[in-house]
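Down below is the structure, laid out as structure tokens.
What you see is the complex with one protein chain gone and the rest in place.
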Amino acid sequence: MDVIRHDLVIVGGGGAGLRAAIAAAEKDPKASIALVSKVYPMRSHTVSAEGGAAAVARDDDSLEMHGFDTVKGSDFLGDQDVIQYFVAEAPKELTLLEHWGCPWSRNEDGSVATRAFGGMTTKRTWYAADKVGFHMLHTLFQQSLRYSNIVRYDEQFVTKLVVDGGAVHGVAALDVREGVVRLILGRAVILATGGGGKIFPFTTNGNIKTADGMALAYREGVALKDMEFTQYHPTGLPGTGILITEAARGEGGHLKNSEGERFLTTRDYGVGQKAELGPRDMVSRAIIQEIEAGRGIKGPYGEYVNLDLTHLGEDVIMKRLPMVRELSMLYGGADPIHQPIPVRPVLHYMMGGVDVNIDGATSLPGLYAAGEVACVSLNGANRLGSNSLTECLVFGARTGLAALQYAKGASGANDAACLRQAEEEAARVAGLRGKRGGERIAQLRRELGATMERGCGVYRDQAAMDETVHTTAQLRGRYGDLGLVDKSTVFNTELIAALELGNMIAVAEAIAVSAAHRNESRGAHARRDAMKRDDANFLYHTLAYAGYAGPRLDKKAVTLGVWVPEERKY
Amino acid sequence: MARPVHPHAMAASRPGRTRTAPPQAASGWYAQPRMLRYLLFDATGILYLIAGFGVLRALWALGSGEEAWQAFLDRLHSPLYLAFHALALVCVVFVAVRFFRLFPKAQPAHIGPAKPPPQPVILAGLYAAWIGVTLVVSLILAGWIF
Partner (left out) sequence: MSEQKKTFVVTRFDPDRDPAPRQQTYEVPVQPDWKVLDALNYIKDEIDGTLSHRWSCRMAVCGSCGMMVNGKPSLTCKDSLADYGSRVEVAPLSNFPIVRDLVVELEGFLEKLKAVKPFILKEKERALAEGTHRQSPEQLEEFRQFSYCINCMLCYAACPVVANEPEFLGPAAIALGHRYNMDSRDEGQHERNEIFRGEGTVFSCSYANECSEVCPKHVDPAAAINQAKFNAVIDWLAGFVTSRGGK
């Protein structure tokens, strides 16, 4: 078996992974850094982010304001030391990205422009028309090409972390093209694999968001934190789930129900003056409530509401929201200059993830995580829009440096033990290829999505969540009887889909069990049978550990600070 | 089915780790109107080459005295020459229209501090120059001026 050695191994080549690689490569030009990604980095899902990235830029803004907005947005579950660090580093990271060529949209005087975004008290979202994720990812990727010590392993699917002597020493990766498994040794491993939106049937996420990194850590005994907090973005296209960015509302778009009523202003949904720019969890709940009250508009993919941009005028739309217009016309059948866009809440982001501290370190020595895959926790129970791209940069950089530091001091691996693990993994994967069985990937995936939508949707209740816990456990069993048809070794995407499905089911179970045990409503976790936030009993992070009979839960304290939990009203 | 292209088209500098099939192009390139137009555009060069030889021939005749020149002029009435020049005219118009369409966007964004005029202005300018030159040359050939 091929054994490859590097100082640092980064799994995932999106915003956080590339930023971590650049940070480490810059800090130590002699360090050899492996960037292992199951797709070419420019395909990473960071590319689809549209609205912007937040950092304090204007004179009428302050770090305290950004910090408080984030804490309040998180429904006071965010760790305040993390948030303080984040808001201070954010402007530096976005400036650095500008130095690297990111084409931020500009004001007339040449300074970087900012726009309003949900839950932010002032304009602090830096934007690049409405393609910020695309520009950020390509800037980072192109910048990473400068460093000869970043070695890329493209289209390599990491199937297992290699753990020996209680520490991580590398990964076993399946070469998608060749079909062989290789051992990539690294003194530290950073997971930057993103979230798991594909677990849900209607999602803004692309095909590759299958919670791989979360599952990798989970299987090695690392806790997944706050998994119950799954963010529904209020404005996704019905059917495809394609994202219509919050920036459309930031530039002044209105949400209207079937009666043409701007329901966020006429009815009390807790967003107050902010109306369409309320935090995502509240706006999503408002839309669902409108639909349930019979004021939704019926369509072939279920009911939806209208996002009206017609009053913004052609100029504003063409200049600031060109991609929104393209997407609406291509996938939503509406030209926003003349017609409202059909939208409904769709799964978008996971606030939860691998439990890490502010350095991105997990409880397993040598294992780090940054970006959506991690729960640091910056976003608590609900993320504010435009914070996550900045999060990828701030914590990608910090984690890259922290992991590099650890790698320098780490002792070497027991090569024989690691090789043995990798060879066992290779045998397991080979056994999966073209194996006989009664279950079909697409069918299991559909059933997984259906139960997650029912039990872990925008509104939850105990009975539905318990049902989902039960169903995901069943799916875990049925996965063992998976039947595959593709026996080829070269670019076998069916095998990859099967591995991804296994990851999705494992993480889905953690989500369901975490949700079923949080007996309050907080942020994105909204229960009809426990509508109030209960700080006395539930102001903690949920930890989920993998167990034979299903996830085992534990608690972790929230790091409080200057901002005292108060009622979350806007 | 598909037809082969250069065997090393888009090849990596090191051989791929698995066996690949050689690069192909979709068949029916001749059936794709855009590609056909491009190939014809390039192919008109042959006509200009021939026309160039024709000019050399005319110069030779001019230098060989009155009779040779008159004989040359008489031969220009032949149907073959007329057909050839009519075809050449069609080609020139075709090439000019296509080239003019593509010319404005190929202009640099700026040369030092100077910016080019807006694209529609460049396009209008090209046609104006073409028609102007054609008019002047026609008037000269018809004997109305000079």
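Some notes on this structure:
Residue numbering begins at 1 within each chain, and the chains themselves are lettered A and B in the order written.
To be clear about the criterion, contacts are C-beta pairs under 8 Å (C-beta built on N, C-alpha and C of every residue); 3 or more make two chains touch, one makes a residue touch a chain.
A quick note: this is a predicted structure, and the numbers were derived from the prediction, not measured.
Here one chain is not drawn; of A:4, A:39 or A:199, the residue touching it is A:39.
If you put the hidden chain back, the residue from B:55, B:80 or B:106 that touches it is B:106.
Of B:26, B:59 or B:139, it is B:26 that touches the chain left out of the display.
Seen across the whole complex, the unshown chain contacts subunit B at 1-2, 5-6, 8-14, 16, 18-28, 31-32, 34-35, 38, 42, 102, 105-111.
Seen across the whole complex, the unshown chain contacts subunit A at 39-40, 42-45, 47-48, 92, 95-96, 98-101, 103-112, 131, 134-135, 138, 142-143, 145-146, 177, 206-208, 239-240, 242-243, 300, 323, 326-327, 330-331, 333, 441-442, 484-486, 488-494.
One rule holds in what follows: only the chains that are shown with their structure count from here on.
Against subunit B, in their complex, subunit A makes its touches with residues 175, 177-178, 490-491. On the side of subunit B, the complex with subunit A involves touching residues 16-18.
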